[in-house]
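One protein chain omitted, others in place.
The block that comes next holds chain A.
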Amino acid sequence: MTQRLQKISRRSFLEGLNLAVGGLALGLFSADALAAEPAARKGGKKSGSPAIADGTPGLTPNAFVHVAPDGRVSIVCHRSEMGQGIRSSLPVLIADELGADMAHVRILQADGDKVYGDQNTDGSSSVRGIYDDMRRAGATARTMLVAVAAKRWKVKPEDCEARNHAVFHRDGKRSLGFGELANEAAKLPVPDPKSVKLRPRTELKNVGGPLPLLDAPAYVNGSAVFGADVTLPGMLVAMIARPPVVGGRVVKFDATKALAVPGVKRVVELPAPQKPYIYQQWGGVAVLAENTWAAMKGRAALDITWEHGENASYDSKQYREALAASVRAPGTVARNVGDVDKALAGAARVVEAEYYIPHLPHSAMEPLVALARVDGDTCEVWAPTQNPQDAQEVAGGILKIPPEKVKVHVTFLGGAFGRKSKADFIAEAVWLAREAGAPVRVQWAREDDMRHDYYHSVSMQRLSAGLDADGKVVAWRHRTAFPPIASTFSPASRPSPRDLKQGVTDLALAVPNVRAETCEAPAHVRIGWLRSVYNIFHAFSVNSFMDELAHARGVDSRDLRLELLGPPRVVTLAELGVRELDNYGQSFEQHPIDTGRMRRVVERVTALSRWDSRKQDGRALGLAAHKSFLSYAAVVASVVKDAAGRLRVDEAWVVVDAGTVINPDRVRSQMEGAVIFGMSIALHGEISMKDGAVEQSNFRDFKLVRIHEAPRKIHVEIVESDGPPGGIGEPGVPPVAPAIANAVFALTGTRVRELPLSRTLPVV
């Protein structure tokens, strides 16, 4: 059975890729890379980057770039790789500004360190927020290399050009490799990054081109190191029995049987967390053992008496009724234009609908895991974290040491979707490592991961529209109720008006009377952000409701959507009826709300999917569009009914306008992934509570979309643009579920206002 095929060496194979790979991206998460703690830290010139040892020869003008005298360029990726392909994107941008040849570039993964600026890999921000800063990091190094070459040749720097890993003189006769210039460049003062000249877009050689996934070889041969793949000598593995209900605590426990399991070393009670929970550990009882299985068996043998606390009666069925009651009464006004009440009262026809989406878990394929070692007043952590600086803060807080004394190494993340930006699992490892006096890996079982999540908010939306005698929409009222993420950090019990920027207050509507309100929704579990966050339920309700209005009026859903969007224009805060609006942290000058861009993605996606023949041959199309994280995305889903009468999504089209993109194939893969992620939400996603505890446990009773449910084809079109970059990781998700629900209505006549769809209709 171990018969081998013709051997194709990695090298010969990779030469066929667009980028030759000379050690590129390989091995940096391998065991030897972990061991390669900079040996030359003591003495020598201080390095400009924590990723490059002090005293290392060559040019290190900033935290992100090192040019070695042998020509090898190292580029630091300071954001976490969790499947979005950031390591195949940001470093390419830096290399392009530098003029480096990717064949001679290796990518280093940054530890947590403030010198990199914000490292929180969240909010689809890793390109959009720092595009120019990253370019400046590369351009600074380039400027210094060019200065040295110009000096040697006694010519003006303007007459020199950096490309293909060398500086060339305009005469075409002289060139010097980056390596030959590095040591001398290191002696120059580092120019102000703001003063360096950025290349015109056309000179960025790889940006927007056919870039491969640089980590692909490590992914396919099993060498990529994820959180649970790091091991330290003398390490113990911990499994924790956490309180089943948030706010619960241990009354008493008997560890006798657990301690009798071979391999179990210790049983330790963790302190119960205090409100607000933020990123505190969850409390409970930890079993520390020589290996994972012993820890699992030991945990199963624990006898614990719990007190369930204030959330012991949390029940999803009852809570749903409470949310419905909440949105049937006026809430706090978050947006107001005209007089909605008057317009509704005077309307020829009023259409109203309520939409419900339950709690959702993150369920990354890699369950939470963290390894910590505490040594005196220092600490070292290896973890699949989206936010290594928060991990430093949390660990420092537990150990009462400054955050910079905590070294946080970021492994590959086996999926994250927002869950791994919370440091609770790291807090557990740090606390237990100190307690045990040994390195501790806290391993979460799948059941733990599913039952102790920072859940996506359960939500209810109530939309009301007034139509005049001609069917024109003259009033639009949107009430939203969901336990806000703020409840994890403070005593908030309803969404703030600011929370509605995700799809409610930033929604362009050519309607004269508009009001949005937030309604009461206290939290009974830890609430957190899940990929695309509040946009999920706001996009679902708004896009479903537009489809309902089109049906009520007897017009095409696309035409009504474009009518409600209004003519191409930049929408002002006054038009939206808000005094202020957070634009995902970016300025409106750079990133205006542009209905023209939204119209274009709707028009393109309906053209590609042949919307005009949207219902034929036993299939129907559904449309949805949504702007989030500064990008515009439109989705058409095709739904069919199989021989057994079950519904399936057989094809999907996505058009996204995200401004400038670095790596189009990673953008496409994010959109493909968004369709599957959105399908899981639409078809199966539900976490429900009974007696305060989560009812689901594993992938048996919580379903994710599998390959047999996946569409035959997912078509992705990226709008050509040289505008400022928007987000990519999240914006594809929100339109997916409503596009499916709208297609289901078109095919079956059944309007589903509650997810998952499988509660109402048979699905594949």
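As a convention for this text, a contact is a pair of C-beta atoms (placed from the backbone, for glycine too) under 8 Å apart; a residue touches a chain by one contact, two chains touch by 3 or more; residues count from 1.
Convention: contacts and distances are computed from a predicted model.
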Practice problem: Just go with whichever of "(2Fe-2S)-binding protein", "Sugar ABC transporter permease", "Protein-methionine-sulfoxide reductase catalytic subunit MsrP" or "propanoyl-CoA C-acyltransferase" UniProt uses as the name of the absent chain. | Solution: "(2Fe-2S)-binding protein"
Quiz item: In the full complex, which of A:L145, A:A185, A:L204 or A:V237 touches the chain missing from this view?
Solution: A:V237
Quiz prompt | Residue among A:Y131, A:Y319 or A:F677 that touches the chain left out of view | solution = A:F677
Exercise. Quick one: say which of A:Q84, A:S421, A:Q461 or A:T488 touches the chain that got left out.
Key: A:Q84
Quiz item: Out of A:K194, A:K317 or A:H708, which touches the unshown chain?
Solution: A:H708
Quiz item: Residues of chain A in contact with the chain that isn't shown?
Solution: 1-10, 13-14, 17, 81-85, 212-213, 215-226, 228-229, 231, 237, 262, 291-293, 296, 363-367, 412-417, 443, 445-446, 665, 669-670, 672-677, 698-700, 704-708, 710-714
